[in-house]
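Pasting a structure below so you can have a look.
All protein chains but one are shown at their positions in the complex.
Here is subunit A:
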Amino acid sequence: MDDTHDTSFIVDEVSNITKEAIEATIGSQSYQQAKINTWTSNIVEAILNSLTKLNKPFKYIVSCVIMQKNGAGLHTASSCFWDNTTDGSCTVRWENKTMYAIVSVFGLSI
């Protein structure tokens, strides 16, 4: 009987949810300026919907960055002040020929 399964942030589970949401939204697409706003919104909303369906006692923050591939550099870092035993984060980097997507998910227990 594993009690912690229901009340801890499981990185693999969240990582899979994130990858599925990215693939479903932009998996087969090329960068298009007009659609990028819709894409980022859709990715973030799909991830949040899947996370809330897990029914865990967590608050979630999801952040998505999509950048066109044109040679520019990008760095992202995060720092958290929380409870290491219950809270967690997961960052997924994804790319295709025309764009990069970086999605971060933070889960904080209540």
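Please note the rule applied: a residue touches a chain if its C-beta (ideal position, glycine included) is under 8 Å from a C-beta of that chain, and two chains touch if they have at least 3 such contacts; residues count from 1.
We take it that contacts and distances are computed from a predicted model.
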Which of "Tctex1 domain-containing protein 2", "signal peptidase I", "Scarecrow-like protein 32" or "Amidohydrolase-related domain-containing protein" matches, in UniProt, the chain that is not displayed: "Tctex1 domain-containing protein 2"
Touch residues of subunit A, complete complex, unshown partner: 31, 33, 36-37, 39-41, 43-45, 48, 51-52, 59-68, 70-83, 87, 89, 104, 106, 108, 110
